[in-house]
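Notes for the one structure printed next.
What you see is the complex with one protein chain gone and the rest in place.
Labels run A, B and C following the written order; every chain starts at residue 1.
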Amino acid sequence: MKIIDTSIQPRKIQTNSMEKFRADFPILKLKINDKPLIYLDSAASSQMPQVVIDRLVHYQTAQHANINRAVYYLSEIATSEYEGARHKLQKFINAREDREVIFTSGTTDSINLVMHGYGRKFIKAGDEIILTTLEHHSNIVPWQMLAEETGAKIRIVPINDKGELLIDAYEKLFNKRTKFVGLIHVSNALGTINPIKQMIAFAHLHHVPVLIDGAQAAPHIKVDVQDLDCDFYAFSAHKLCGPTGVGMLYGKAAQLEAMQPFKGGGDMIASVTFEKTTYNVIPHKFEAGTPPIAAAIGFGAAIDYLSTIGMDKIHLYELDLLNYATELINDIPGVHIVGNAINKTAVLSFVVDGIHPHDIGTLLNQEGIAVRTGHHCAQPVMQRFNIPATSRASFAFYNNKLEVDALIAGIRKVQKVFL
Amino acid sequence: MKIIDTSIQPRKIQTNSMEKFRADFPILKLKINDKPLIYLDSAASSQMPQVVIDRLVHYQTAQHANINRAVYYLSEIATSEYEGARHKLQKFINAREDREVIFTSGTTDSINLVMHGYGRKFIKAGDEIILTTLEHHSNIVPWQMLAEETGAKIRIVPINDKGELLIDAYEKLFNKRTKFVGLIHVSNALGTINPIKQMIAFAHLHHVPVLIDGAQAAPHIKVDVQDLDCDFYAFSAHKLCGPTGVGMLYGKAAQLEAMQPFKGGGDMIASVTFEKTTYNVIPHKFEAGTPPIAAAIGFGAAIDYLSTIGMDKIHLYELDLLNYATELINDIPGVHIVGNAINKTAVLSFVVDGIHPHDIGTLLNQEGIAVRTGHHCAQPVMQRFNIPATSRASFAFYNNKLEVDALIAGIRKVQKVFL
Amino acid sequence: MNTKSLYQEVILDHNRKPRNYGTLNEASHHAVGHNPLCGDRLDVALNLENDHIDDIAFQGESCAICKASASMMTTAVKGKPLTDVETLIQEFREMAIGKLDLESPHHLGRLTVFSGIRDLPTRVKCAILPWHTLHAALNSVTTTSTEARNDPVHATAGKA
Partner (left out) sequence: MNTKSLYQEVILDHNRKPRNYGTLNEASHHAVGHNPLCGDRLDVALNLENDHIDDIAFQGESCAICKASASMMTTAVKGKPLTDVETLIQEFREMAIGKLDLESPHHLGRLTVFSGIRDLPTRVKCAILPWHTLHAALNSVTTTSTEARNDPVHATAGKA
């Protein structure tokens, strides 16, 4: 497959002020099979703007050392940049304090931290954990592992045919054995935005803590953890224009302090002897070993970048793309959108009569179009709709309507091949 | 503190062929307080050569997508580069197969994986785990957590005044309750290279598996896991000229297959329903969620870089530096090296009569010299020598004798301040 | 690489009208192949008589590549002696991962329409799954997976 890296000037089809940000992403200038890359898989991982790449390079060329404890310049600057990134995240999600923000290696790591730190300490045989049909595997499997270990039970919130949670059913699941709720903010498979604020408030009426998997929400809508009042909130940098290998867990200070550590090692301890080890204060108690220093600093730079644009502006722009694409896709005979919730982010899962998603993915790639095909790590959603897989186009603020048009043309072309 | 980033030409004092590699490290051209940076803290974290930085930038600008399952070009290239990095590691440590190499977020994560995956499955109340006085906190605290949870006991191999393990005492610790050995290959605090091959063979006589913490060995000496016959071997990329946020765990396939998963999430499963989830094969079973893709690829590039130089050549060069520095430091009245093992890597821990390590660190920084001061996450070693902390200069192949001279002059200058 | 050439008429035709699709009333050998990464599932049943494949059928939901590969596989192996079938399995696998020199003598015949698959690493498994399942059936493994490691077919395919 040939890749020609030439700067192509995107034709201006709209005077939308978002268009200029597109130029910040060097990878979008790639050509695939002599066609401009049309990247519609940001829900799996977003691309990185030049300013974040530059930040990473600057770190490696002028600031790198291991953090904490050392008294020399590089270590001091690396430490303060790393803690500075934590502070940017605190502001970004409106946490009360920096120490409520824990750096992890990603959403999956964050959720496992809560499972080990909270779940294994407080959840016992017979207790119930509420999850939803919409959860990503990363918010299912850890709780299944816990259930298997402890004898706790998992209860599932069902969805309707549009892909929306049934709130009545959710509320009926609560009883005095309910000890934890794990809830996806935005479905990665369908795009559904769940009414989590109301659901959290209901759980709190029953004194049940709630973990929000925000992997698909934080990149697209403004998140305010104090307003939501969630106990935990998790997401990954690599879906927010940041690097792979880093994510964050927000936790209310009181919850984090009550929890047991997840991983043991350096920096998470106050003192170690073979007889007795005392743990450090939060957030350090949960950051064992050398953290992803560079990636955390890149995460901070990505947060700065997104904040400059403004999450509200991003959300509105992406909604416009979603509506445009939804309308056009619905016009194609034989193509069916899976997931038609009233509240959605710009995710379009679809199936095409008589054509397997993998064949669609391969043939769209031939047109330079990158969509994801498969179960999207959300097999329970697929089972609910009785399909093995979908094709999924997911949009970011750096996409535009020209690309939507190309997707539509691409799908029609695939259909012709199979005529 | 002023930083002036000008390319200074290192004076050629030796015709050693290693000198040319120094120029590959852009950060070594920094000035600190108008003095050239003299970086002697590679045991905490090494610096990154331009070729690895370039690899990371290339990934972000032309190859990034989430790996696994997607059928479009970027995802395929990212997947194959990621798996290619695994293959480089397999070759580097001479593992039998790629699937014996698991990407983790670092040594600490690797050891915790073994604790959760092996320890929590196979180690029970009354069982004994053997560790050594030389262990880094990352190979102590996880086992203490396990001991607390299960009721297992930790037994400690003592050291002599030179910082060498007492092998007789080690062998006497074995009995039929012994179920696991955790062993540091090279001490980060003292530099001692332990006779692990012999120790592993002895443990195997008792059918006890052995985990080697190779964080300080892999960057400096050739590691051959088949020759060592260890069951597990762990190290971090950031000490091998690679990025923070990624590390690896080698495990014998049979051990890894018998273990339970550590973290639950995407990609580590074969299929998920709320009733029953089946796990994926190794290595995937242990790589839940989006891994540090960029960092793993950078890790691979760093391995290539080091392999081009040759680990044997690196070892010999660093030994020469160590001997040179040891002699000069021993010449300074009032300065005492802590750790005088016969077999050492280029780590010099020292104390100075009447001067606290922190004051030494701060005053050396004034001269542009970066050394680490503190307990080096090895408090049991400090307790053994009855000191709270040391100053530690650690050398890499990109250091030279000029820098050793500067360190010696720096220490003498610090002593003068306190006269 | 031109993906279009992969989706040739012959493949599309076999996808539309798969040959030997269904079940056998009596099968001496049988296996289910599964590709967990895309959810595809394939049933292969066959009757071995005097070391010849007397009859064979397949069934299942899958992508076009996989279905056409299964369909063409059944027509290729039907009536063939076991040793020839083993050769075909081996050659097809090598072609799929780009290790077969198509200029040198081989026995794949029209099966070479799948040669383009080597340029699509994620799709290699789709083309191989039927062959992988046939191999499992012949070796009396009743369920298999493209992720199963002990199978020699996959062991190499996995590296593609």
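The rule is simple: contacts are C-beta pairs under 8 Å (C-beta built on N, C-alpha and C of every residue); 3 or more make two chains touch, one makes a residue touch a chain.
Treat the numbers as computed from the prediction; the structure is a model and nothing was measured.
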item: Displayed chains contacted by the hidden chain, counting the whole assembly; value: A, B
item: Contact partner of the left-out chain, one of B:Ile111, B:Cys241, B:Ala389 or B:Ile411; value: B:Ala389
item: Contact with the hidden chain (one of B:His220, B:His375 or B:Arg392); value: B:His375
item: Contact residue for the chain not shown (choose from A:Ser271, A:Ser307 or A:Asn330); value: A:Ser271
item: Contacting the left-out chain in the complete assembly, out of A:Asn33, A:Thr150, A:Asn280 or A:Thr326; value: A:Asn280
item: Candidates B:Thr277, B:Thr290, B:Asn365 or B:Asn399 - the one touching the absent chain; value: B:Asn365
item: Sites on chain B contacted by the missing partner chain, in the whole complex; value: 1, 33, 355-359, 362-363, 365-366, 373-375, 382, 388-389, 417-418
item: Chain A residues touching the omitted chain (full complex); value: 68-71, 75-76, 79-80, 98-99, 270-271, 280-281
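Methods note: only the chains that are shown with their structure count from here on.
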item: Contact graph of the chains (line, ring, star, complete, other); value: complete
item: Chain whose Cα centroid lies at the greatest distance from that of chain C; value: B
item: Middle chain, criterion being Cα centroid separation; value: A
item: Length of the line joining the C-alpha centres of chain A and chain C, rounded to whole Å; value: 37
item: Chain B-chain C separation of Cα centroids, rounded to whole Å; value: 46
item: Approximate Å spacing (C-alpha centroids) for the pair chain A, chain B; value: 31
item: Multi-chain contact residues (two or more partners), chain A; value: 1, 33, 358, 362, 365, 373-374
item: Touching two or more other chains - residue numbers and ranges from chain C; value: 37-38, 120, 123
